[in-house]
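Have a look at the structure below before the remarks.
Partial view: only certain chains, each at its native spot in the assembly.
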Amino acid sequence: MRTGAEMHALVERLYPICRSITGDGVRRTLDVIGEHLALERHEVPTGTPVLDWTIPREWNIRDAYVADGTGRRVVDFAEHNLHVVGYSVPVNRRMPLAELREHLHTLPDHPQWIPYRTSYYAPTWGFCLSQEKLDALPEAEYEVVIDSTLADGGLSYAEHVVPGTVTDEVIVSCHVCHPSLANDNLAGIAVAISLAQALAETKPRYTYRFLFAPGTIGSITWLARNAERIDRVKHGLVLACAGDPGPLTYKESRRGDAEIDEVMRYVLRERPHRTVEFSPYGYDERQFCSPGFNLGVGSLTRTPYAGYPEYHTSADNPGFVSPEAMEDTLAALQDAVGVLERNRRYVNLSPYGEPQLGRRGLYDSLGGRSDAKQAQLAMLWVLNLSDGEHSLLDIAERSGLSFDVVAVAARALHDAGLVKE
Amino acid sequence: MRTGAEMHALVERLYPICRSITGDGVRRTLDVIGEHLALERHEVPTGTPVLDWTIPREWNIRDAYVADGTGRRVVDFAEHNLHVVGYSVPVNRRMPLAELREHLHTLPDHPQWIPYRTSYYAPTWGFCLSQEKLDALPEAEYEVVIDSTLADGGLSYAEHVVPGTVTDEVIVSCHVCHPSLANDNLAGIAVAISLAQALAETKPRYTYRFLFAPGTIGSITWLARNAERIDRVKHGLVLACAGDPGPLTYKESRRGDAEIDEVMRYVLRERPHRTVEFSPYGYDERQFCSPGFNLGVGSLTRTPYAGYPEYHTSADNPGFVSPEAMEDTLAALQDAVGVLERNRRYVNLSPYGEPQLGRRGLYDSLGGRSDAKQAQLAMLWVLNLSDGEHSLLDIAERSGLSFDVVAVAARALHDAGLVKE
């Protein structure tokens, strides 16, 4: 799966499934992801302590509606799964509109859109509907049914690993807990799958771990169950909102100067983009960047969290995300991986004066003139700054040369025995 | 004493007293301050070594004048105490204007103003007068009388302490050595008294020490006599020129990044103000910030030292300072104290992942919607940055939230047992 069209088809296929932080919707979603990637799947029982939290009861829903006196369903979960507030407790009652109203959520500013609401940790129920639909409801008595269950079960998540030559890991994390919302985060899931497939065709240096887990509680669960593995996580990205029409946005890690931050700033420089500082709200970077972990994990989105009117509404549908945008997000990620994979610190083994490049054939091997000039400069820069302090990306930034030119020069010097890792 | 009117009345009352670095004028000034604040008063005998200095002889003056051939006083100390150069030695002679001229000081650019001059450490004498008055003096012989004494005595200063719950101190220092100059520094004295009175009504955490002492030699004396106490001084402000019409000016401590510097920059940001870097001239910050002490002491003025034409002239009279300006200076000081008192470094006791705020009622307790959103963000920021490195003010600066919102959130987290000091 590599083309935007294939990614978009996956978004459309996943869109109708009703997901929440637990339940069968997540499992069906992981089933579909599993058709593309080999997954290690996990079920963590209700009641399990995870860091400061506890795995909640599992929520499932079969049906839900508001019907009028004639039995006609005026709000129907079968039409759109956003119609029910996530984690609604069961209800089966008749009540007048006046009482029902306290459980209804609309978006007056966008009268045709259905909002997305949840109440994971406070037991209540509710329906979401368009303002227009609400305005059309006559004052009358309605039948209100939510056929849901909240029962012991488990939290589901999955991992896919692309093994590298070293055990140092790069983590790519996507939340899989949102129901029919395309950009947030089915587009992220589709792009992550494509990235994993592309990586598998290379022999990466780092081990890449893709995490498909419910937001907040899912990453907390993973962190709780992998305490002994955390030290291996050298870099990471939380991937979300990967398909909307906006430019790319990189949100820095809490550290702000982690290598992933430098890589993303470099990769995005030539593209339309925004870079924003870390803040402790948004997606699962909140957990990876909590002060106890403080991992080098940033977040890549297009338009960020809560930054577009369609965010958390029925307008975030497959029409809101485009094949082109997902391809662009994927391309940026592949560029970032390309830099990350090759970014090292070398040590000049001949640090006193310049080594004589000519006698080693390092001038002759350069080909065409303007390329040769660049390559020669790059070798001089790598030799001069390879003191163990500067990475190749640092050298590219300081010299103004491209990372590719610097990395090629470093490889040539390495092959000539002039630098070592 | 809290209103601008009360502070201005005090300025007017203190204005006629002839002060210098020693003598009865200082003692009478401390008497008046003592009507408002309980003072610990000190007399340090002439000849006492204090750091690199020695307490000088005490200067007192009864009368001084220049009289013409008819006995008419053409320059009269009784009219304005600026007419005599401070620390003038006694004189009682007749001399022609030509000889007298070498002892006369005027301000040609401001022909109606009397300048302020002193000669503390070189034995000489002189008169100050307006250029207009000088121009009107006929060439003739004059009787010149300065009925002053320079004799062993002492240097007088006083302290007022508002005790706190900790022994760490905040020092507020005002010079009390200038004669009839209203802004420099009677306004500072009045504002300091008001601040001390306001603090006494709270139960401050820090112990606040107010120092009323002659400039330079006074602070040097205090530093010399309190060597064992200096380590307690965590923050300080030298307060001067507190009543002129200009905007507030904060002069940073020598360190530039002391907590008082951060607090003042924060507090002044929303007001018209200027911030200037430390320089080793001005008021007693010179002594507190000498390299051996290097205390976190800045200086708050309105228009700074030597920054206004009326500076050190008879035009710095009670009409030059306003009740409103003194109230504004006081308000800024109270805001600064409010931040300083609450600014701490907390440690997140649950630093791995976010703690579950909902289960502790920290979301429910939030009241109205937009407040609630701010408070929630503030809690997330405090949790994320409470690693022992960041103060609440640091967190406010980084998050863009107000210090108040951050401090309230920290208090709530502290009460919930999620952070500790």
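We just call them A and B in the order they show up, numbering each chain from 1.
One rule holds for everything that comes next: a contact is a pair of C-beta atoms (placed from the backbone, for glycine too) under 8 Å apart; a residue touches a chain by one contact, two chains touch by 3 or more.
Predicted model only: the values in this text are computed from it and were never measured.
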Full complex stoichiometry in copies [only 2 chains shown in place]: 3
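The rule is short, and it goes like this: only the chains that are shown with their structure count from here on.
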Centroid spacing, where centroids are CA-atom means, of subunit A and subunit B in whole angstrom: 55
Residues on subunit A engaged by subunit B in the complex (per definition of touch): 51-53, 121-122, 216, 219-220, 223-224, 254, 279-281, 286-287, 289-293
Interfacial residue positions of subunit B with respect to subunit A in the complex: 348, 350-356, 358-359, 377, 380-381, 383-387, 399
